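Submitted below is the structure of interest, expressed as C-alpha cells.
With one protein chain withheld, the remaining protein chains of the complex are depicted in position.
After this line comes subunit A, so read on.
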Amino acid sequence: MNDEPLDLLPEMLLFGGAVATLLTGSFVSRQRQWLARLVAVAALSGSLVAAITVASDPAMMIYGSTYMLDTATSLARIVAPAAALLVIGLSVERIAGSRRESEFYVLILLASLGSVLLAGSTDLLLLIVAYLLASIPLYALAGWGRDARGAEAALKLYLMGALLGIVMMLGVTVLYGVGGGSTAYATLAAGLATAPASALALGFVATLAGLLFKVGAVPAHFWVPDAVQGASTGAAAFLTTVPKIGGLIATYRLVLLIPDERVAWPLLIAVVAAATMTLGNLAAFAQDSPARLLGYSTVSQAGYLLMAVAVATKTDQALPALLFYLAVYAVTNLGAFAAVAAFPNAHTIQDYRGLAHRRPAIATVLLVCLLGLVGTPPTGVFIGKVTVFAATWEGGMAWLVVVAAVNTVASLYYYLRWIAPAFARSSDALPLDPRHATIGAATVCGVAAVALGVASGPTLSALGGAVLP
C-alpha cells in the first residue's frame, strides 16, 4: 500500500490544468484566449511527460486498493493526453477566437482525466466516479457548437450515457451485494467466486453496459454516428478515441473479476465483438458523409479491440495486443478525423475528388490513415491487428479471427469509396480551403501511424507487463 500523492501526478496535472484553464479563460478577454490554450497544452504536456517518466516503474496499487498503476494505466496516461493534444491541434483553427474556446479545453482535460481514471480504477465505486467524469464533459463537448445538430448530438449522447450509467450503477450494486460487501477488485474476486451465477451474470452484464457505451460498442453504439456528425470535428475525434482507451482497459479489468466457469463472459464478449465489427462495417457502407463514415468505422474498430478482451484469461498476449492496438488506433483514427477537419466545407466523400493533385500532403495522410484503419502494412494498426488476431487465435477463438478477417475485407470497400475520389483526376472539384495547423496535426498522426508500425518492436516489448498482481 502506498499513499504518496505524487504517484498521481499525471492525473493531478490534468485536473489542475482543467481548473487553471477555466480560471485563465474566465479572466482574459476573448482576443487573448490563446493564454488558456497555452495553459491547457502545458498541462497536457506536463501530464504526458510525468506519465512517461514513471511508465517503467513496477506495478503497484495505491490508495487502499482503489487505483492500479501498471502498464495498462501507464498506456492510458500516455495515450489519452497525447490524443487530447492532437485533438487540440486539429481543432484549434475551428475554435480559436470562439466565445467558448477555453471551455473546449477544460472539457477535453476533464474527459481525458476521466478516461485515465477509468483505466486505472480497481474499485467499483471509483469506476462509477470515473465513468461519470469521463461522460459528463463529453455531453457538453458534443453540444459545444450550440447549433441544432450539436444539440441533437449532445442530447443523444446524454440520454444514452445517463441511461447506461444508471444500468451500470445497478450492476455495481448487485456485484457489491453478491461479492461479500466489498467494492475493491482485490477482495471482490474471492467473494464473487461463490456468488450465485444468475446474480453474478446480471451484475456483470449491467456493469458491462456502461463500459460498452464508453467504448462505442454494440448494443450501446447508437450515439456514435449522430454524435460524430453533430459535434464539431475535433470533438468527434475526441469522442471516438479517448473514451475508448479508458473504457476498454476498464472492461479488461472487469472481466478478470468474473470467474468464467460461472458466467461465460469470453463467449459473450466475443459475440459482442463480432456483432460490433459487423454492424459497424455494414452501416458504414452506405455513408456519404465522411464524418458518419468514420463514426461507423470507429464502431467496427471497437469490435476488433474487444477481441483481445474476449481472450483476456486465455493468453498472456491479450493485454499487450489490446494496449498496442489502442495506441495505434488512437493516432490513426485522429489522423483520419484531422483530414476531415482540414476541409470544413467538404460534406460528402465526393467533395474530396481530386484532393491528391491539389493537396498531395494531406491526401497522403488520408491514404495512410484509411489504409491504416483497414490494417494495411506497414502501418501500426496492421501490427495491432496481427497481434490481436494471433492472441485471439491462441485463446481458442479462431472463428472470431475469421469473422474479423472477413470484416476487414468488407471495411476496405467503404474506405476505398473515399480514397478513390480523393485520388481521381478531376477538374470540377470543390474549392477546398485547407487549415494549416490542422494539416500539421494530421501529418503528425500519419507519420506516427506508420512509425508505430515500423518501430513496433520496442513498443510491444514495453507493453508486455502484467495487468493485475
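Keep this in mind: a residue touches a chain if its C-beta (ideal position, glycine included) is under 8 Å from a C-beta of that chain, and two chains touch if they have at least 3 such contacts; residues count from 1.
In this text, contacts and distances are computed from a predicted model.
Chemist: According to its UniProt record, what is the protein name of the omitted chain, chosen from "NADH-quinone oxidoreductase subunit M", "Hydrogenase assembly chaperone hypC/hupF", "Na(+)/H(+) antiporter subunit A" or "Ubiquinone biosynthesis protein UbiU"?
Modeler: This omitted chain is identified in its UniProt record as "NADH-quinone oxidoreductase subunit M".
Chemist: Out of A:Pro137, A:Pro320, A:Gly335 or A:Gly354, which is the one that touches the chain we can't see?
Modeler: A:Pro320
Chemist: Which residue from A:Gly16, A:Pro259 or A:Pro378 sits in contact with the chain not drawn here?
Modeler: Candidates A:Gly16, A:Pro259 or A:Pro378; residue touching the omitted chain: A:Pro378.
Chemist: Decide which residue listed in A:Ser135, A:Thr408 or A:Thr438 touches the omitted chain of the complex.
Modeler: A:Thr408
Chemist: Who touches the missing chain here, A:Leu35, A:Val205 or A:Ala390?
Modeler: That would be A:Ala390, which touches the missing chain.
Chemist: Pick out the residues on subunit A that sit against the missing chain.
Modeler: So the residues of subunit A touching the unseen chain are 320, 360, 371, 374, 376-378, 382-383, 386-387, 389-390, 393-394, 398, 401-402, 405-406, 408-409, 412-413, 416, 420, 423-425, 456-457, 460-461, 463-464.
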